[in-house]
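See below for the structure under consideration.
Up next, subunit A:
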Amino acid sequence: MTLSSSTLLTSAAEGGHHSVPVVEAMSPDGVFSLLWLVIALPLAGAVVLLVGGRLTDRWGHWLGTATVTGSFVLSVVMFVQLLGRDDAERQIGQHLWDWFAVGDFQVGMDLLYDPLSALFLLLITGVSALIHLYSVGYMEHDPRRRRFFGYLNLFVAAMLMLVLAADYVGVFLGWEGVGLASYLLIGFWQHKPSAAAAAKKAFVINRVGDIGMSLAIMLMFVTFGTTAFAGVSAAAGDATESTMTAIGLLLLLGACGKSAQVPLQAWLLDAMEGPTPVSALIHAATMVTAGVYLVTRSNFVFENAPVAQTAVVVVACVTLLWGAVIGCAKDDIKKVLAGSTMSQIGYMMLAAGLGPAGYAFAIFHLVTHGFFKANMFLGAGSVMHGTGDDVNMRHYGALRKAMPVTFLTFAMGYLAIIGFPGFSGFWSKDKIIEAAVAENYLVGAAALLGAGVTAFYMTRLMLMTFFTKERWEPEVHPHESPKVMTVPLVVLAALSVLGGVLLLGDWVTTWLTPVVGEVEHHELPVPVIVLTGIVVVVVALGVGLAVLLVGRREVPREAPQDVSFVTRAARSDLYGDAINDGLVVRPGGVLVRGLVATDARGVDGVVEGGAGLVGALSSVLRRTQNGYVRTYALSVLGGAVILVLAMVAVTW
Partner candidate 1 sequence: MELYTPVLALLALAAGFAIFSVAVSTLTGPKRYNRARLDSYECGIEPTPQPFGGGRIPVKYYTVAMTFIIFDVEIMFLVPWAVYFDQLSWFGLIAVVLFLFNITLAYAYEWRRGGLDWD
Partner candidate 2 sequence: MNDEFTGPAIEWARLWPLFAVFGTALVGVAVEAFAPRSARCLIQSSVAGVGLAVALVGTVLVALELPERAGGAARGDVTAGGAVVVDGPTVFLWGLLVVVTVGGLLLFAERRVDAGLPVFAGQASLPPGSTAGPGGPGEPSYEDWEHTEVYPLLVFALGGMMLFCASGDLLTMFVALEILSLPLYLLCGLARRRRLLSQEAAMKYFLLGAFSSGFFVYGMALVYGYAGTLNLAGVAVAVRAGGGQEVLLLVGAAMVMVALLFKVGAVPFHSWTPDVYQGAPTAVTAYMAAATKIAAFGAILRFLYVGLGDARWDWAPLLWVVAILTMLGGVVLAVGQTEIKRLLAYSSIAHTGFLLTGVLGLQASGDLAEGQISSLQAVLFYLATYGVATVGIFAVTTLVRDPGGEAGSVARWTGLGRTSPLVAGAFAVFLLSLAGIPLTAGFVGKWSVFASAAGAGAWPVVAVAITSSIIAVYFYVRHIVTMFFADPPEDAPVVVVPSPLTSVTIAVALIVTVALGVVPGPLLDLAGHAGQFVR
């Protein structure tokens, strides 16, 4: 390995190309040997809560909160330890056991703790701990609160597995686990048909992404004979570019599924059907970052596959605008936030697609976004809590007086996301736009435009919720939420404001250098300060436009119907569902209706997306299964004849 990595370095130096860091972990000592506990704690919590049954009803939610808090404390301790180490010693691997070991091929249950996973660990455990705390209050009246906490714990454990695994197979384990847990959470209130449908949709769409992920892993295994980060990163330079491109594109497909990037974006908006803003948040601030993590972690793949990298940038640009436009037209507060999440993840993907110039900023934005989006989602939950679970912003208005704490904390998140100078989002988004402009004007323009649109829809949300006139239902009496909900809000608000400190002295980029390589500095066409100015101006324009269009006018309680085509399109998620529907579901459905009109059971299989087609096919094929032996014998005979003929034909 030393040999190959040194040759890599030499060749890179000669070619004037940057070097791609190789994952080379050292063995754990001290507190790092407790790394496994970070995952084991919430996992144990999930097991106790889900298996323990009603015995744990009374204290289950506190147990769930405690396990995640324990993981958080561990993460902080380890983070501090890691800070005290040299750059070269900041990759720590823990080998738990050999998962499978066949000859030279080994998949170990290995964990990798390095600067990248350290940041993710802090984010995931920290945000999750707050969510758990908040849910104690939010789910107080739900009879199935214990189960909810069980699922949350499971989710956290899977997510931690995802970011701590030192092997793509391990990542896949977490990947599947997160998918399962999110499915359970979205469908938690399954008595609502919309929730059940949303859960199904998220599941089906995520499966498509999983195909990409599994194929990528399989391809890596066949190419490199290993799926460990260490092995793949060391050998990545030796593989052909077309192989690397294929792996990269497949990984991108996987990332698209989890991170709700176009074309696999449709599930995220529906996932807001989850019972609470809490689960919405789980998806919006935590799970969707898995794709960004995957791309950043696989930098050694993408650096060797420029085509795949370009694909990442394209997907990211489309998504960041797509999500922003959707955010403009939605009246459901959670869906606006979901659209905005899509868009912000687009920013992160964009940065990650830009290569070493952007990886660090992708993660930086991911962290700040984690803070302010969590803040806003919980704020939205608090608003809903206070207004009797109404999610329609047209039914809000002037809530700032009724819910001062929620308002103030939400405002911090708002200022952060639009990139108000000084707030965390300003620093992180600005860096991405900079890098994008340096890469390509078109990409830069898209990022800039996205910033403007973000400012517009977030201002609209702010105005419709906290300002303008009261439009509550008569029986609704908005009130501030209990302490257990507002305390997390205050903490997150503070983080949204201060998140930018990570950039002080380029700390975050230096920190991540061992993982993603040195940040490349491109020449900007204009001085940085000018670009920043332009961004601020564009944001101000967006805010102004929103004030003009929303703040100065009466907001109707019912959404007006005589609106432009663009608004209508945006309201229906830019026809994302219609596209799915038209391309996949409808033909499947027609096939079913035409062929099995009499077969009432056939409808059962018709769900969404690919499942529609499969279901239709299923009912068609089932007609061959008619129960008559003569038909079966005929199929055996037919198969035999074909087999024999084909066998003969193959050789001639």
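How were these candidates chosen? In short, all candidates are chains of the complex that A comes from, given by their letters.
Here, a contact is a pair of C-beta atoms (placed from the backbone, for glycine too) under 8 Å apart; a residue touches a chain by one contact, two chains touch by 3 or more; residues count from 1.
Keep in mind that this is a model prediction, so the values were computed, not measured.
Applying the touch definition to subunit A and the options 1 or 2 in this complex singles out candidate 2.
On the subunit A side of its complex with candidate 2, the touching residues are 51, 53, 97-105, 169, 172-173, 176-177, 180, 183, 187, 190-191, 196, 199-200, 203-204, 207-208, 210-211, 214-215, 218-219, 221-222, 225, 601-602, 604-605, 610-611, 614-615, 617-619, 621-622, 624-625, 627, 629, 631-633, 635-640, 642-644, 646-648, 650-651.
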